[in-house]
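The complex is shown incomplete by one protein chain, all other protein chains being positioned as in the whole.
After this line comes chain A, so read on.
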Amino acid sequence: MDNRDLAQGESQQTIGILGAGRVGTAIARLAVAAGYQVKVATSKAAAENELIIEIVTPGAIAVEALEAATADLVVVAIPLHKYKSLSAEALSGRTVIDAMNYWAATDGDIADFENTELSSSEVVAAYLSGSHVVKSFNHIGYHEMEPDAAVSGSPGRRALGVAGDDVGTKERVARFLDAVGFDSIDTGDLASGKFFEPGTQIFNGSFTSAEFSRVLKTGLVAV
């Protein structure tokens, strides 16, 4: 999808992406296609990532992690067990989309996430205590992101969940999702992210917004 007719205010925003793995690079390409200025960073120096960014996410720029953290909206897509390598200080006051999952069956046990009743994004948010953390993008496969992205109003457009404690922040994330190709469903506070974590029906499927809402309602009753 290439959607460059965004409202000026939205397209002038910068998107910071922390993590240049399969998820981070796919979101970066979507954001570039939607007209955002996209800055990608990893734990390595920007110079080491330049070739990767130039070829794999053309149009984005490689920056240092601290610079990516200053973007209007920051997507975190690093291996979850490294979440404490994020700078809570640099991300303080920022809107952070947590696209990560705690998925012990594939990634192994991580004590911080295993020995708690909290959802994985709540654990991340407790560490990023000054940030506005929103959970989204975690329940779509990286290889589905670009084929499934569609312009606003397309029939059967896929919906992604948005969980967070601040309504205004969630609205900003929803505008971003819409711009890159997805409907969104506000599932409630950050804790409600558990309804689309690994093992849930939403995590395992692909849903329009109407379908998503139906599944969510059933899930809420069941849990």
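Just a few scattered comments:
Quick note on the criterion: contacts are C-beta pairs under 8 Å (C-beta built on N, C-alpha and C of every residue); 3 or more make two chains touch, one makes a residue touch a chain; residues count from 1.
The definition used in the following text is that contacts and distances are computed from a predicted model.
Of the candidates "LLM class flavin-dependent oxidoreductase", "Phosphate transport system permease protein PstA", "Tripartite-type tricarboxylate transporter receptor subunit TctC" or "Formate dehydrogenase -O, gamma subunit", the chain left out of this view carries the UniProt protein name "LLM class flavin-dependent oxidoreductase". Hidden from this view is one chain, which touches chain A at 20-22, 25, 42, 51-52, 55-56, 79, 81, 103, 105-109, 141-144, 146-147, 198-201, 203-205.
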